[in-house]
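Note that one protein chain of the assembly has been removed; the remaining protein chains are unaltered in position.
Coming up: subunit A.
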Amino acid sequence: MTEPLLKVRGLKIGATAYPPGEKPVAIKIVHGVDFDLEAGKVLGLIGESGAGKSTIGLAAMAYGRGGVEITGGEVWVNGRDILKENLRSLRRLRGAEVTYVSQSAAASFNPAKKIMEQVTEAAIFQGKFTKAEAEARAVELFSKLGLPDPENIGNRYPHQVSGGQLQRCMTALALCPEPDLVVFDEPTTALDVTTQIDVLAAIKEAIAATGVAALYITHDLAVVAQVSDHIMVLQQGDMVEYGTVDQIINAPKEDYTKALVSVRSIKHEEKTPTDNPVLRVENVTARYKGTNFDVLKNINVDIHPGQTLAVVGESGSGKSTLARVITGLLPPREGQITFDGRVLSPDLPTRPIEDLREMQMIYQMADTAMNPRQTVGTIIGRPLEFYFGLKGKAKQKRIQELLDEIELGDGFQDRYPAELSGGQKQRVCIARALAAKPKLIICDEVTSALDPLVADGILKLLLNLQKIEGVAYLFITHDLATVRAIADSIAVMYQGEVVRYGPKSQVLSPPFDDYTDLLLSSVPEMKIGWLEETIEHRRMESAGN
């Protein structure tokens, strides 16, 4: 048997944590992982955040991000144990034999340099190609990756191309020096779903065309199923399961893998609209100060008591702006908002306190939505004092009730946000919103920053609370799986307009308008060959037109 390109044995990775006021603690991130990767094959690494996926990926370049250190084991690349090499020879490996594609191309490109210079830099520096050769290869890669105007796109600066284009440029950057192995670290996670599918297809074709091997890191099993030959499932630094794509998604052995495959287990029966919506948005048009175009154009939607309206769309479609208009942060240019039968004042400062109480918000980043120097008890207690004047024992009792409702139980009152996990933080934010006894909660991408299984728990909690408290949700998201799970009605937004609106069953059934069709068909399915089928289908459709 020939030696594999990448051979990892007993890989152990750790870091040092610095808890405030305590001695530094050594923490273990990866506890001994073994795997092989043959030349030209693609291995998918999958798991939740904190599972050690990126850390393992970077270990293939003997690189530790921040304070991360590789503490043991062997990493063999092309027959050499790179953990035994010094920095000088590692620098000849990085950017030449092994290259890296990061999650955020926008942050990973130097804003002050032209794209071409950055794409060809490693290949030239490592002596693989001359400048002219490297540039010719870059143009070829740009064209292979489906970038517009491949001859000239390299002359632009990173901010002059779109996010999806920049992510393809990053792939070109990684492929330019003709490496043996590319580490793809969540390369499509930050993209809109309609952009993701094209980038995914481009990456897959480029891998096939260049015959390079790849480690493909993602938390999205449906995505990794499209590009990989094998999949390794990781959980908290341990390998849970390793197998072919087919085996992992069709016949998972371990419980954890089964949970990942069957995520979004929520079944939600759609409720019928009532006659009296709790919130009615009528003919709302809005624009930001100092701009000359409308970010919202003539929006009309209703939310019914105890029900959920999901607003879905890509970034920049105006979803969050709609929330800002409803809460009064951005007064509309035209149109009005009726809440519980009364017309709301367009801007926040002139709204009475009762209006503020009845409408609460939960945000995407629970981290930044809480004061890090206040305890959970203080955070939840604040609306109780502010809206209801609760004090002392009554307040404590109510805080505990709320903590019970969000399934956090005893002992959380005195904790600080930094001591909570991502899911727990979001639960505290939910409790804070509930404390005001609102009629409507606006949820702005509340599960987007969470791992699938954790997000699932949050969605279940929200649905459960809706049943008990009768609160309505305006649920802003770009994730169609979430929408399917919880919505009663759906508004699809595109470039500031609602292009499709109605009860869930109706919005998600054909015949579709063009945009909704594109959106729905772009959501990766956990099925081998989905990507090819969809791309092929689109090609045939556009050829037919």
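Everything that follows uses one rule, which is that contacts are C-beta pairs under 8 Å (C-beta built on N, C-alpha and C of every residue); 3 or more make two chains touch, one makes a residue touch a chain; residues count from 1.
Convention: contacts and distances are computed from a predicted model.
A chain of the complex is left out here; the name its UniProt entry carries, from "Multisubunit potassium/proton antiporter, PhaG subunit", "Glutamyl-tRNA(Gln) amidotransferase subunit A", "Acetyl-CoA--acetoacetyl-CoA transferase subunit alpha" or "Peptide/nickel transport system permease protein", is "Peptide/nickel transport system permease protein".
Per the touch definition above, the residue from A:Ser108, A:Ser228 or A:Thr482 contacting the chain not shown is A:Ser108. In the complete complex, the residue from A:Ala96, A:Leu145, A:Val471 or A:Ile486 that touches the missing chain is A:Ala96. Listed by residue number, the positions of subunit A touching the unshown chain are 61, 63, 65, 90-96, 99-100, 102, 104, 107-113, 118, 121-122, 125-126, 156-157, 159-160, 173.
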